[in-house]
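Complex shown without one protein chain; remaining protein chains in place.
So that you can tell them apart, the chains are marked A and B in the order they are listed, and the count of residues begins at 1 in each.
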Amino acid sequence: MNTLEKDVIVADRLTKSFGAFTAVDRICFSVAGGEIFGFLGANGAGKTTAMRMLCGLSKPTSGSAQVAGFDIARQPEQVKRNIGYMSQKFSLYEDLRVWENICLFAGIYGVKEKEIRRKTTETLDRLGLARERNTLVKDLPLGWKQKLAFSVAVFHEPRIVFLDEPTGGVDPITRRQFWELIREAAERGITIFVTTHYMDEAEYCNRVSIMVDGRIAALDTPLSLRASFRAQNMDEVFRRLARKATRE
Amino acid sequence: MKHAAAHTFLSFIKKEFFHIFRDVRTMLIIVGIPVTQILIIGFAVSTEVKQVPTAVYDPLKDASTRAVIEQLRASELFDVRTMLEHPDEIDRVFERGEASLVVVFGEASVQLVVDATDPNQGTTTAEYASNIIHTAGASPLQIVPEVEMLYNPELRSSYNFVPGLMGLIFMIICAMMTSIAIVREKETGTMEVLLASPVKPAHIVVSKMIPYFLISWVIFVLILLLSVFVLNVPVSGNLVWLNVLTLLFILVALSLGLLISTLVKTQVAAMLVSSMGLMMPVMILSGFIFPIESIPAALQAISAVIPARWYIAGAKKLMIEGVPVYRVAKEMLVLAGMATGIILISLRNFKTRLE
Partner (left out) sequence: MEKRCDITGAPPAVVCRSIHKSYKGVKALTNLSLEISKGELFGLIGPDGSGKTTLFRILTSLIPADSGTAEVAGWDVVRDYRQLRTQMGYMPGRFSLYPDLTVAENLQFFATVFNTTVAENYHLIREVFQQLEPFKNRRAGKLSGGMKQKLALSCALIHKPAVLFLDEPTTGVDPVSRKEFWEMLRRLKNEGISILVSTPYMDEANRCDRIALMQHGEILSVETPAQMRAQFPKKIYRLEVDRRFGWLEMLRKAPEVESAFLFGEALHVVFRSDADALAFRTNAPALAFTEIRPEIEDCFIYLMNKTEK
């Protein structure tokens, strides 16, 4: 494993309430630089709300968090400049060509033009998409889209990349290739913060947190979690924890 | 089974009302637009006059009156069409819409009777006519124009706007909201479930139209009340026929919404098509802002297929001029024909399948 830098995400009693409902309830955790951090939880456990706060998209009700050294409530713009984001729903412009998407997003993050040209070729070669350079994104198979979307999200070499269910519905081979891309990015020092419903993918993370009812119910390496729950695999760990959920 | 079908139909309508009442934006559009629009109209829109249809009643038939008539004829502003033989004919030419100005020569004065349904146009017409009569006044007789405004003696511009505004509002509520409501079901995927169910597609769309039909009618009553009690517009026509005309127009607007919904796939597209394709023509080509008579001939021809043009014309006649119903028979027939045609086309377009 590569040497981990100091923590790039630190959440301290981070809380978000909507009226009387506390979606995220005083969560505390930290993620080290270059770490692959799995952020698991049942539907409605508060994952998306927490992720939105960490990306500087919504303000916490109380508590605080630093992302890439910036306070998410007071410096959301600096936070956004230092992160990449990719979700299953929105990732690329379907009606733009492959290279146009790369240039657009690289431009948004202020990558220099010369650099864009060099890295575009490099990225497309790496993905085996060199021949699809001028293809409209909507004409690509889902798996290719998702791999491309990930490469675009890390194109500007952000400190951290947030991935929201990046592999949902992707075929088993492409899903594994996707995780190899994640791995490579982590080795370059990019911190990965990822949610997934595939429990085998939890195993590929350095550490995993499992949210239940807005709180972090467990946080450890997959190996330790399995050991402490005496479980065969992460699926079992997840089920035991999620079954304790009381709120809908 | 008849009973069951009716039950299903009713529950569709109930569901549609839930959608309307629970969506803040929809409610805002439905209630907000008519009320604010009606209340903010007050400022006038200037209109040019050209070739005003003019009638003359000249019992004197002398040189001085002939000179005045010649001057009127020579100007581009007036189209002297009719020479009246008897003063009783004056009311008739107005009722038939054959003249917007009648020049009545008296012993010592000239009287100008002007149709002021459109107040701006009425005032301008009276001014121009007075000027011409003055310059032509070579006769020894002193000519003093007396202006009499017909139909709209106080020159309230809002009178003119109310029918036009109703045309616009019903287009927005009926056409735009109906098309959005249907397309929304395509977007959320519920249309897929409904199409895969035994419900007849025609039931699905007709049940969408009914709530908007009822709501539009309520809004119509609301507008009438606001017009009378807030804007002091005297509604002089037959209320029953005004209702019939309005309901016909609402039906046309609803069927246009239905037609749009069969052509587009997203709510945004429905919104764009209905605003560009329906509201713009209503503003420009229906006589709402620019009088039909003063727009180019080519556009006048196009305006004939704009339902709002017929509605606004009919509503003006019924509401403000208070003419008898046979005078709006043409408008009613055109609207009824349009409604039938569009409904038939869109029901045929609405598919029992997804593609």
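Observations
Quick note on the criterion: contacts are C-beta pairs under 8 Å (C-beta built on N, C-alpha and C of every residue); 3 or more make two chains touch, one makes a residue touch a chain.
The shown structure was predicted, so the numbers you read here are calculated from the model rather than taken from an experiment.
Across B:29, B:67 or B:194, the residue that sits in touch with the chain not pictured is B:194. Within the full complex, the residue among A:10, A:28, A:104 or A:142 touching the omitted chain is A:142.
The set of subunit B residues touching the chain not shown comprises 1, 4-5, 7-8, 11, 15, 18-19, 22-23, 188-190, 192-199, 352-355.
Annotation for subunit A: contacts to the undisplayed chain at residues 1, 41-45, 88, 141-143, 165, 168-174, 176, 179-180, 183, 197-204, 222-223, 226, 233-235, 238-239, 242-243, 245, 248.
As a working rule, only the chains that are shown with their structure count from here on.
Inter-chain centre distance (subunit A to subunit B, centres taken as mean C-alpha positions): 57 Å.
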